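Can you read through this structure? Questions will come right after.
Part of the complex only, each chain left as placed.
We just call them A, B and C in the order they show up, numbering each chain from 1.
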Amino acid sequence: MASKPIATLDASLIPRLPPSAPTLFEAKKAKNLSFEAIAKEVGRDEVAVAALFYGQSQASPEDILKLSQIFDIPYEQLESQLSGYPDRGRTMDMPPKEPLIYRLYEIVQNYGYAYKAVLNEKFGDGIMSAISFSTKVEKETDEKGDWAVITLRGKWLPYSRF
Amino acid sequence: MASKPIATLDASLIPRLPPSAPTLFEAKKAKNLSFEAIAKEVGRDEVAVAALFYGQSQASPEDILKLSQIFDIPYEQLESQLSGYPDRGRTMDMPPKEPLIYRLYEIVQNYGYAYKAVLNEKFGDGIMSAISFSTKVEKETDEKGDWAVITLRGKWLPYSRF
Amino acid sequence: MASKPIATLDASLIPRLPPSAPTLFEAKKAKNLSFEAIAKEVGRDEVAVAALFYGQSQASPEDILKLSQIFDIPYEQLESQLSGYPDRGRTMDMPPKEPLIYRLYEIVQNYGYAYKAVLNEKFGDGIMSAISFSTKVEKETDEKGDWAVITLRGKWLPYSRF
């Protein structure tokens, strides 16, 4: 895993991101650190940390401190850029044009009603929360090759009766 | 789980579905069977079976035989309706309006770039296949309540170099 | 209030609704009952009952029983049409074309970021649930005329840290 190049920021995306995004991605590139490595230091999941870099997840004061230490960025500078409430969802237009992200969208498009039917039968009328929610990415390898495994785990919220 | 009502078909969706969908859903309702129960009989995952009911997954001859036995539908009738190649993706317009399905869409919208960054760092340049792919839904319960866990598992496909 | 005509169903909307909708609206028209009157009998809020008529809210077995009694519809018929899980959100295209509904949409469009800023400051990073949620409509009258008051009350869901 270590041998893969790290993810960097496509500059044409910057106008859609908060100022913290180029700050953090530049520091990540300078230190040549993967999200896995950063996540270990910060003590959070690597998807959450990547989301934080893209302005899609909130940083706690402890996160900011850790990031300032990892990247040798003055705490105040990072705090000023990261302390707000994320304005989520604006990094991309839907449907996603990026093939990797489109595949996830396609899964929702194709299996959406199937998920709904199975979830309703298991839990009743409600939704799986995307807020009280966590997710992770794992790699499995077998004789057929590598497999990506994405887990979505969300609190079940039943509709209120009123 | 057995106490939840089973999923049925909203009739206003029928014009977007193949003729097999109302056939199967009516039989399911008449027999009052959950997808979990049907899936056990058919020997496939319940999400795959639900997708098959919505015309989003192909039925093998064995699946058709099993379904005809479970629902007492003549094999020929079911075979005629189910033997084609699914024309996937037309059950709904995007963005999804159904709150349950929208939450999945929102996860893609918010975490799309984070997934891409983490997957790229773990696997290199490529995508997680949505075709060489399986998925499942599980229920977990802890002191905070119920949690829905959706697992997506797809073959990693690296871009060809040419 | 009693002197206002009751709400009926525009037939051109039927293809977007479940079969229960024309059944219920025809019965409502035949009995000339307002949602307020029906809601009192059913023991739920009138907005929830109207949503149920439009297929946007689930009916419990008790609701079905009450509705079958109020409207003299055989329980089995109503149960067959109402027992499924609602497929919400498909009654209209957005932006809404109906002026009354558009005004609500406009409130979201104009005050959306203001609501977010105030809610974030009061509650932190999260959302107001639209699922663990109730709403009601009230009428107030003062010297300037009549005022409609819509209350939205949703559980605050903080983002999970992961």
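Some points to look at:
As a convention for this text, a contact is a pair of C-beta atoms (placed from the backbone, for glycine too) under 8 Å apart; a residue touches a chain by one contact, two chains touch by 3 or more.
Everything quoted here is computed from the prediction, not taken from an experiment.
This structure file defines a homomeric complex of 10 copies, of which 3 are shown in place.
Please note the rule applied: only the chains that are shown with their structure count from here on.
If each chain is drawn as a node and touching chains are joined, the picture has every node linked to every other. Seen from the C-alpha centroid of chain C, the farthest chain centroid is that of A.
For the touching copies chain B and chain C, the fraction of interface residue numbers used by both falls below half; the interface is of the different-residue type. With each centre defined as the average position of its C-alpha atoms, the distance from chain A to chain C rounds to 34 Å.
If you average the CA atoms of chain A and of chain B, the two centres end up 24 Å from each other.
Between the Cα centres of chain B and chain C there is a gap of 29 Å.
In chain B, the residues that reach two or more other chains under the touch definition are 5, 7, 13, 96, 98-99. Those residues of chain C lying in contact with chain A across their complex are 44-45, 47-48, 57-58, 60, 85-87, 116-117, 120, 125-127, 129, 131-136, 157-162. By the touch criterion given at the top, residues 5, 7-13, 29, 96-99, 102 of chain B touch chain C in their complex.
Considering their complex, residues 1, 4-7, 34-36, 46-48, 50-51, 53-54, 56-57, 88-89, 91-92, 94-96, 98-101, 103-124, 126-130, 133, 135, 137, 139-140, 144-156 of chain A touch chain B.
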